[in-house]
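Please find one structure pasted underneath; my questions will follow.
The complex is shown incomplete by one protein chain, all other protein chains being positioned as in the whole.
Letters A and B name the chains as they come in the text, with residue numbers starting at 1 for each one.
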Amino acid sequence: MNFSLSKEHEMLRELYRSFTVQEVKPLAEEIDEEERFPVETVEKLARYGFMGIPFPKELGGSGAGNLAYAMAVEELSKACGTTGVIVSAHTSLCAAPIYEFGTEAQKLKYLPPLAKGEKIGAFGLTEANAGTDASAQQTKAVLQGDHYVLNGSKIFITNAGHADTYIVMAMTDKAAGTRGISAFIVERGFPGFSIGKKEKKMGIRGSSTCELIFENCIVPKENLLGKEGQGFKIAMKTLDGGRIGIAAQALGIAQGAIDETVKYVKERKQFNRPISAFQNTQFELAGMQTKVDAARLLVYRAATLKEAGASYATEAAMAKLYASEVAMEVTTKAVQLHGGYGYTREYGIERMMRDAKITEIYEGTSEVQKMVISSAMLK
Amino acid sequence: MEIQNYSDVMVFVEQREGHVQKVSLELISKGREIADELGARLKAAVLTAGLTHPVHSLIELGCDEVILVEHPILEPYTTEPYTKALTEVIRAHKPEIVLFGATTIGRDLAPRVSSRLDTGLTADCTKLEVDLESRNLLMTRPAFGGNIMATIICPNHRPQMSTVRPGVMQMAEPVIGRIGVCRNFEIAFSPEDQHVEVLEVVKASKKKVNIEDATILISGGRGIGSPEAFPILESLADKLGGTVSASRAAVDAGWIDRNHQVGQTGKTVRPDLYIACGISGAIQHLAGMEESEFIVAINKDEGAPIFDAADLSIVGDVHKIIPELIRILPELGNRNAQ
Partner (left out) sequence: MKIIVCMKQVPDTNEVKLDPVTGTLIRDGIPSIINHDDKAGLEAALCLKDQFGAHVTVLTMGPPQADKALREALAMGADRAILLTDRRFAGADTWATSLTLASAIRKMDYDLIIAGRQAIDGDTAQVGPQIAEKLSIPQVSYVEDLEVEAGQASIIVKRIFEEGYHRIRVKFPCLITTLAEMNTPRYMSVGGIMAAYNEKQVETWTLDQLDMNPDHAGLKGSPTKVRKSFTKAPKAPGKKFNTEPDAAARLILDALKERFIVE
């Protein structure tokens, strides 16, 4: 069992870190305040190959694998949870299902622009009445000759306002239950497809979270992803992979919070000494870092298993479950250790706490993760 | 290279458009000291297209001999004609030591000359001493990015060459009426000696706008009282070749623009010199500047926390101290000799 990173991974981490410090960190506060999607950062991420990290070079990717991808999301999230989720949702929830389930024609058409970051991806499963109960799909798709007609809507879709390519789930055969759901590749310009209201959120406020509205939306037959009725399975497998990205995001947020706190407690003086001299501070930090290290190992394990082609769904669920809980706990303590300053928006630490919360909810709530894990145990 | 055949100290006297650079006068003064210790003579090598500076003043500062190479090809400065000329002068005179100012010219010329002569060169010396037993020059300079000092010797090669930055050595008092000689040195230049073509000569001052790149920052806080105080800080910054920055309080008060803000929500800076004027030293500010190499803090409030981070703390009024500092600043000297 090798716990050290290869030379490539170490150099990748250095790239991720310098990029994050110089390009991402300076904008983090502003995009949160203004609820602004960082278009300029995404262009730079694209230029340096961050938008297609695990995909092969022949398809426009960087050919670096899943561990390298998870590490990228982690490092970006240390400074900005929003930037981390933009990359994660784009890569795991849109590009990945096309790579894993697409026909050669679909892969050749859609993957290179996504992997090169020329186009941004999103994933539309959740509906007003279908959250944790994802199978309760009400969006319908009816085959009419050479195209499907989609009607319905999706909510809480990450990257929606800025994406070009969307993986959308819709019911093609209501009687068949989950086996009646199909997946489609929908392009922004398709007639009858529009973006609806943008959500105002507690955290990751720069992330574009919107409704998708389908009113007799025309989707060419060739854009069916996989077979009819395979959509639910595709969605679930896609979320398995997406969990690694979100776990990495939570991990990054947690570590970022610890790093800021360590700096702060060395500088802040009360009772004539830096507060890092107090045992309470020391013990809290020790506990926080230990949990984050444990989360890191779970995330890296899941990513490595996926990269090796082994089964990884349970491990990914564990990583997401644990990392998100740790992120919430660690960021809350981090605010506490900052005292009054931690509650002000002048310090980025309150933003990290607000950003952390969503990681326990999206791409499968913590409760769903527990369902996945226990069901594997009790098979 | 027989070491005993080399004697005397030589200073490369740098001139630009006929004006002798102050650093060369400082080196003549130091060269004179070294020559005296060695019981040797001091020579000045002047390469020029036409000197406006009087030669006799170089003698009055301590030169026994001024070697003058005069030719139009020597203005403006380009590497090869200067290298060719100086190398010939050195080969003819065989000095044991040659000193250069570490300027944008000196740092281009000295390495080329030392390589042509296959001898040693030590850059940016802050101290020059003589070891009388060996007649070796002991050249002390900062190393490892300035974190340590090293004393270098060039025991088996001559001349021992050294560059010294402007302002490091002191200019001596001239001895009026001192006797010395000035000799023309002919170099047979040809157009083939010019390896580059100077298309344009532009005089411009470099303006530093980015506080993160500045090596010197004069920073103003709420304690300077009003926006009208910033011009005084700018004036000081100008004279020192630095930039003005500010604390969040001054920025929030609208006295200066956010680009200049140092601190938690501003920029992190680590200049060589940070002068904090009327800045209390709140933790958000310290986080942005405490890595500065040398921190001077001026504040009316004796208990201001900034004093805990400063190397030199002055309890006093910025409005009185800064103008006074500007007044006595010329003692640090400027580049061209008067």
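Simple rule for what comes next: a contact is a pair of C-beta atoms (placed from the backbone, for glycine too) under 8 Å apart; a residue touches a chain by one contact, two chains touch by 3 or more.
Being a predicted model, the structure only gives us computed values, none of them experimental.
Hidden chain, full complex: it touches shown chains A, B. Of the candidate positions B:Gly18, B:Pro54 or B:Gly316, contact with the unshown chain belongs to B:Gly316.
Screening A:Glu8, A:Glu222 or A:Glu367 against the full complex identifies A:Glu8 as the residue touching the chain left out. Contact with the chain that does not appear here is found for just one residue of A:Ala68, A:Ala134, A:Ile275 or A:Ala317, A:Ala68.
Remark: the residues of subunit B touching the chain excluded from display are 76, 78-80, 83, 103-105, 107-108, 110-112, 114-116, 118-124, 138, 142-157, 165-168, 195-206, 213, 216, 240-241, 270, 272-273, 275, 294-296, 298, 302, 307-317, 320-322, 324-325, 327-329, 331-333, 335.
Residues 6-8, 11-12, 15, 18-19, 47-50, 53, 57, 61-64, 68, 72 of subunit A touch the missing chain (whole complex, contact as defined above).
The rule we apply is simple: only the chains that are shown with their structure count from here on.
The mean-CA centres of subunit A and subunit B are about 54 angstrom from one another, to the nearest whole unit.
By the touch criterion given at the top, residues 29, 263, 267-268, 341, 346-347 of subunit A touch subunit B in their complex. The residues of subunit B lying in touch with subunit A in their complex are 264-265, 283-284, 286-287, 290.
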